[in-house]
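A single protein chain has been removed from this complex, and every other one stays in its place.
Note that the chains take the letters A and B in the order they are written out, and that residue 1 is the start of every chain.
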Amino acid sequence: MKAPDFDYQSPETLEAALALLADADGMAEPLAGGQSLMPMMNFRLAAPETLVDLNGIPGLSGVAIEDSWVAIGATTRYCDLEDDKEVIEAVPLIAKVLPHIAHAAIRNRGTIGGSIALADPAAEMPAVLLALGGEVVLQSASARRTVKADDFFLGIYETVREPEELVVAVRLPKAKPHDRFGFHEIVRRHGDYAMAGCIVAADATLAGVRVAFFGVGDRPLRAERAEDALAGSDGGPAALHAAVAALSDLECDGDVSTSADTKRHLAGVALKRAFSELTA
Amino acid sequence: MTNPLTLYDRPNSYIGHSVPRPDARRLSEGRGRFVDDKVLPRMVHAAFVRSDMAHARITSIDISDAKNSPGVIAVWTGADLAPHVEPYVGVLSHLAGLRSAPQMPLADDVARWQGEPLAMIVATSRALAEDAVALVTVEYEELPAACDMETALDPDAPVIHQEFGSNLAWERTVDVGDTKAAFSRTDVTLVERELRFGRHTGVTLEARAAIADFDPSEDHLTFHYSGQAPHMMQFIFAKHLGLAEENVRIIAEDVGGSFGIKIHTYGDEIATAIASRLLKRPVKFVADRHESFLTDIHARDHVVHGKMAVTQDGQIAALAFDDVTGIGPFSMYPRTSAIEANQVLNLTGAPYDIENYHARARVVFQNKNMMCQYRAVGHPIAMAICDGLLEDAAAAIGLDPVEIRRRNLMRDDSYPRASASGMKLDDLSHQKALERLVDMMRYEALREDQARLRNEGVFRGIGFCSMVEVTNPSPMFYGIGGAPIASQDGATIRLDAGGGIQVSSSVTEQGQGTNTILAQIAADIFGVDLDRVRIKTGDTEVTPYGGGTWASRGAGIGGEAMLQAAVALKEQVLDVAAVILQAKPDDLDIKAGKITDTDGTERMDLSDLARTVYYRGNELPSDLKPELIATRHYRVTDFPFVFTNGAMAAHVEVDTDTGIIRVLDFWAVEDCGRVLNPLLVDEQIRGGVVQGIGGALYEECLYSEDGQMLNTTMADYLVPMSAEMPDIHVAHIETPTKTSVLGAKGAGEAGTGGAPGAILNAVNDALRPLNSSLWQMPMTPERVLKALGKV
Partner (left out) sequence: MKQTAQISLTVNGETVEADVPVRRNLVDFLRQDLGLTGSHVGCEHGVCGACTLEVDGRMVRGCLMLAVQANGANVTTVEGLADSGRSAALRQSFMARNALQCGFCTPGMLASAIEYIEAGGASDRNAIREHLSGNYCRCTGYQAIVDAVCDVIDGRVSA
């Protein structure tokens, strides 16, 4: 299980990195934390001709707190977010989620941008982005664009990012004073990818609710019908029951040990438990 | 001469005490000597092209691009290596009727399982070898595959070995008493279940690893291997490569876990030895994790239809079952793949008084990786069948699961005796172990909590398993059937000039603490401090001849040989001391490195004695011919195995919404005879329990219908990790075996053998008020939810 050979580039500027991607004709792969790409390469499931290592680019990591947004540089590592009190205050959901992402040694290298760009449907961070209604900043040698989370994820490991583009930042809205967040993932072992996970983000009065799932389909999924059932409700058992019932059309896929039906059932359980955190 | 048994009570004794392992320091400093740590001059690296198909004719293998790939030294196909090896067949004569086809290290013509090696690449690095593997093109003609063991015997199933006419490898029936009559009694309650056990594997953290180093000038092969049975491997390489046995040296230093995985003949390892012979230079092969999942032996794939009848007062009237197990396309060499099923037949119901017993096992060929002996061979299946049905029956007649055991367990004063299947049993303590367990776990309080929590919608369960473990096997296990597997072991102990002792033994160390146990016994019995003992194991060139460490035999057999050698050396030394000190040997002793009077008065240093013997023999009478070295061998006689017993209990909580089972607590009371080192034994039990929990809740090699293993990563094949495991409470009852002076039985497999049954019972106890039950391991969330009717 040794990675196939590749050309290694470690640009010192974003421009240089983007130029490498632009010239590579789709045969280059950006390397951020490497916690998913390296295993894929070791299994020879990924064999890029060129690896463009982003870790040496100053300015691609770090956090900027704006009036109503938090912009997190793509190569910001999970461990740095865990330690960043300002980020946690601005986006409290992050503190709930981070301890569930793999294990400490993985969080010490893994990056937020890498997770978003990879779009593993079972990963937590894409669902955080979706639940919060965040944005992804994409840049290529010729253009920069910002894509809403709802439009970013297309399928398993598939996003709207073009090969010559980089995820340069992830933008998450700052929590308003009475916003509430619930997170629950169903895992057989601590740190595993979830069998089903749910994030609920709501304002103080449940006027606005966003519900996102991970680990159940081919990408992080919004459950808009469930949101409708909850939005404007009293958040009582009947509303929650209706929200769970509304998952009947959630696009669930089975995996090697869990069928799609079981995933749908577990999604309902995760929703109930995530929602209960709101009222707790 | 002092009776050795009283030595255990001496103030400076080690046997029975929690002595930390001297070799742990080396390992904790990163100074291990694992196979992959070794680098030999001119060493090159192997990688294998493996079959993508479960069953296919190989129509062509194009190796031309691979040959030209950078760093590649050699590329061979099955046909290339065939002339250099004698095929091997995994049968044993005492397993009457067992059949298997000849195996070769690389498949030629037909591939019969996904992962079977087809071609070998040797290159200057593993990475370059893998590059070349990717350049080999294999063309297959797909053949119908028999993957599902439950249909592999159907008349229309594809037959893997045409010459056999069917996929049946072996079949055995045990029929004792009259089960038919017992089941048709009108005063009994019947329970009947289908139990399914998932195929799983060892997942040793260190994968299989080998360095073959052939020296043509001496026609000599040195094989560094990560494994358990050096002398067995010596025979195998000698026989199948056509070398003189004395010209094969097997070295097994640090072994990163084995659990029965590394005790078999793997084609890639045989090919590695052939490659070294052909290239006249060292060749290293270290399996990667993907290869480990595909090719390390698997185990436990059984489907059992079981039936038990109990009388209204809870007596077992009869037990019957039918077991089908799929072993892959061949029986593994040389231990065979029929032993697991044989153990299931031998061990099921062994803790209980059962007069009517009927058991049939059918062992079938299928197009999947091979199965063979893995820690606690057959035990988890045997224990889960009987104890699962027993608790099911107890519930059916409204009897407490502890009470039904009290009424059926063999009485502690009833030995020696035989089990229903005819196993000879002695020195067991099922009743005592159960009572100790019930006391230790505060059973009644736990039941009260359970009832209270059920009212709150929390579903907890308590389950038990009374079990036996096969340890200290005699020649009746393998040797009788013609296997090149020693049942006796030897120990050599030598007093050196400096007053320290050198010990070598044919049992091996894979982390259990074998070397520590040997050192404890040698130091204790002979009479030196532990830090004056150096231990050598795992090298056929310098250790006595023996079987190695498997079937929990290291301490019981290797330890007894050690004890007897130490007793012998002590006698020899005291004979010399008596002459030098002009005393009678019986009036002298050895304590903490000194010759003493029996009252403890110091007379001389051992080093003074040794230096006199070695350097200044002129001071000794000419008719005194001192031997400061002794070797003794030991084997178990009169019994085929030395059985141990244990009683275990699990406390679990089932999340009925997610199907996730959490093990809250686990208790194990084990009787492994004399406990030589509680620190080591306790952690053996705990590690075994956790491995058993793995089989019960997590581990399963998942295959597609066409024989492709689907979860060959550690992210998909789940092993038990620390966060989910409970603290495990261990207690001992010590009923020494009368087969040895030491009195030690094995302890390595009890936890793995008993835990799955206890977990199964606990889960079903939790599910009982919901009128559900689950009889399939691993008990995954989805299976729990299905049992509950939620999906």
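Note that a residue touches a chain if its C-beta (ideal position, glycine included) is under 8 Å from a C-beta of that chain, and two chains touch if they have at least 3 such contacts.
Just so it is clear, the model here is predicted, and its values are computed rather than measured.
Interchain touches from the omitted chain, evaluated on the whole complex, reach A, B. Touching the chain that is not shown, out of B:His55, B:Arg335, B:Arg553 or B:Arg686: B:Arg686 (per the contact rule at the top). Across A:Asn55, A:Ser233, A:Ser259 or A:Ser276, the residue that sits in touch with the chain not pictured is A:Asn55.
When you scan B:Leu95, B:Ala271 or B:Ile728 for touch with the missing chain, the hit is B:Ile728.
When you scan A:Pro11, A:Pro39, A:Gly133 or A:Gly208 for touch with the missing chain, the hit is A:Pro39.
In the full complex, chain A makes contact with the omitted chain through residues 1-10, 34-35, 38-39, 41-43, 51, 53, 55, 79, 99, 102-106, 108-109, 189-191.
Of the residues in chain B, those that touch the hidden partner chain are 20-21, 24-32, 34, 36-37, 39, 127, 202-207, 254-259, 288-289, 510-513, 679-680, 682-683, 686-691, 713-715, 719, 721-725, 727-728, 751.
Throughout what follows, only the chains that are shown with their structure count from here on.
Centroids of chain A and chain B (each the mean of its C-alpha atoms) stand 43 Å apart.
The touching residues of chain B, counted against chain A in their complex, run 126-127, 130-131, 134, 288-290, 657-658, 660, 698, 700, 702, 710-711, 713, 715-716, 718, 721, 723-724, 780-782, 785, 790-791. For chain A in complex with chain B, the touching residues are 1-5, 39, 43-44, 186, 188-193, 195, 256-259, 261-262, 265-266, 269, 272.
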